[in-house]
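After the structure tokens below, expect a handful of questions from me.
Note that one protein chain is taken out, while the other chains of the complex remain in position.
Let's turn to chain A:
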Amino acid sequence: MSLTTYEPDLADEELEAATEIRTSIPVREGIEIGPRRRIRSARLDDRFALLGAAAGAMAIAILLFGWIAPLSGVVGFVVVAFLAFVAIYALLVNTTSDGREMVDRVMTLVLASAGVVLFSALLFVVTFTLLRGLPALMNLNFFFQDMEFAGPLDGLDVGGVAHAIVGTLIQIGIALAISIPLGIVTALFLNEIGGRFARFVRTIVDAMTALPSIVAGLFVYSAVILGIGAERSGFAAALAITVMMLPIIVRASDVVLRLVAGNLREASYALGASRWRTVWHVVLPTARSGLVTAIILGTARGIGETSPVLLTSGITSVMNTNPFHGPMTSLPLQVFDFVRSPEPNFIARGFGTAAVLMLLVLALFAVARVIGGRGPGDLSPRQRRAAQARSKGDLERYEERAAVRRLEATVEPQEEPK
């Protein structure tokens, strides 16, 4: 016996009342809207205070270094000028505002100078390398030859780093072939399946994220080369790079997968999709851009590591395309090898190789932005056209079906419509 309960609508009258005062968009006509206020803008006297402080600081520094005190050196000049600048600026602001605002202004100045110092230092490091490497990069043979026939006194028009480029690509390719599937599936395991073991895995991976590269090299050296007795090869180097990259990829993908909105997953489950279908059709496409970033982060760390390759593969100046046999050098290792020589040409080659390495990393980032730069559901023009075409096709199909159904209904009118 089943029991069904009906309740009469008590709120009939209330409902009616509610329908009368519905939510509606307020009428905005007639309300004047002024020009949009600029919240952040510098007043004129702020700018004058900055300019004045800069001029005063320069004057003080020049005076101190030129006439009064026996000071010298570029670094000292910059430091003195900066300190004078901050002090004068604080004084100037203090004439018009209270102490709290003065602290705010001065701290903003300090933050800005930290940013300027950091960005200029990093950009200087990069441009220094690019500029010193330019003579080597200007010779096209640098990209297409190896160092087999280049003697120590040969000019830059002989020899190149093709073997190192190929070695890097092979090693990172093998490392990616292992670490992408393993890393992403592990991250899926942490997020989609969970449990006590997953928490343990996450703890271990977290602790391993900054595994010293030399330790990864030592591990592969002791496990593969001493343990199994394999020779030092590109494959061993790739394994060492994998050990380094894997925790980085797992951790970064884990963070990204955690950001996939739960209601998307639940919607998929509610439609009857299995766990695997949900992962394949909802979770992974949603997190795609983040996953690409995670892989690129790992690759960038792995591609620039010198010491694991030094330990497990060794240095060679000959092209070697077989990862299982013989030493195979990589770009960072080649840089390291070049600059140990006192010959200026070799040092120039070292800088050139470093520049090639940086360009490779930059290219990777560019590729990552192209592949993974869009958010979930954000389509490229081509994809949008494809989606529109699909949608149009669907509409035509519906209409065709509807026409067929109408036809059937007219042919067999005695059949009850479902």
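Please note the rule applied: a contact is a pair of C-beta atoms (placed from the backbone, for glycine too) under 8 Å apart; a residue touches a chain by one contact, two chains touch by 3 or more; residues count from 1.
Keep this in mind: contacts and distances are computed from a predicted model.
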Quiz item: From the names "Phosphate transport system permease protein", "Sarcosine oxidase subunit delta", "Dipeptide ABC transporter ATP-binding protein" or "von Willebrand factor type A-like protein", which one matches the UniProt record for the unseen chain?
Solution: "Phosphate transport system permease protein"
Quiz item: Touching the left-out chain: which of A:A59, A:L83 or A:L122?
Solution: A:L122
Quiz item: Which listed residue, A:R47, A:R275 or A:H325, touches the chain dropped from view?
Solution: A:R275
Quiz item: For the chain left off this view, which of A:A57, A:A236, A:V250 or A:M328 is in contact with it?
Solution: A:V250
Quiz item: Which residue among A:M107, A:L271, A:A387 or A:L407 touches the omitted chain?
Solution: A:M107
Quiz item: Just one of A:F65, A:F143 or A:F189 touches the chain that is missing; which is it?
Solution: A:F189
Self-check item: Absent-chain interface as seen on chain A, which is shown
Solution: 1-8, 10, 40, 73, 75-76, 100-101, 103-104, 107-108, 110-115, 117-119, 121-122, 124-126, 128-129, 132, 181-183, 185-186, 188-190, 192-193, 197-198, 200-201, 203-216, 218-219, 221-223, 226-227, 243, 246-247, 250, 274-277, 279, 296-297, 300-301, 303-307, 310-311, 332, 335-336, 339, 347, 350-351, 354, 357-358, 361-362, 365
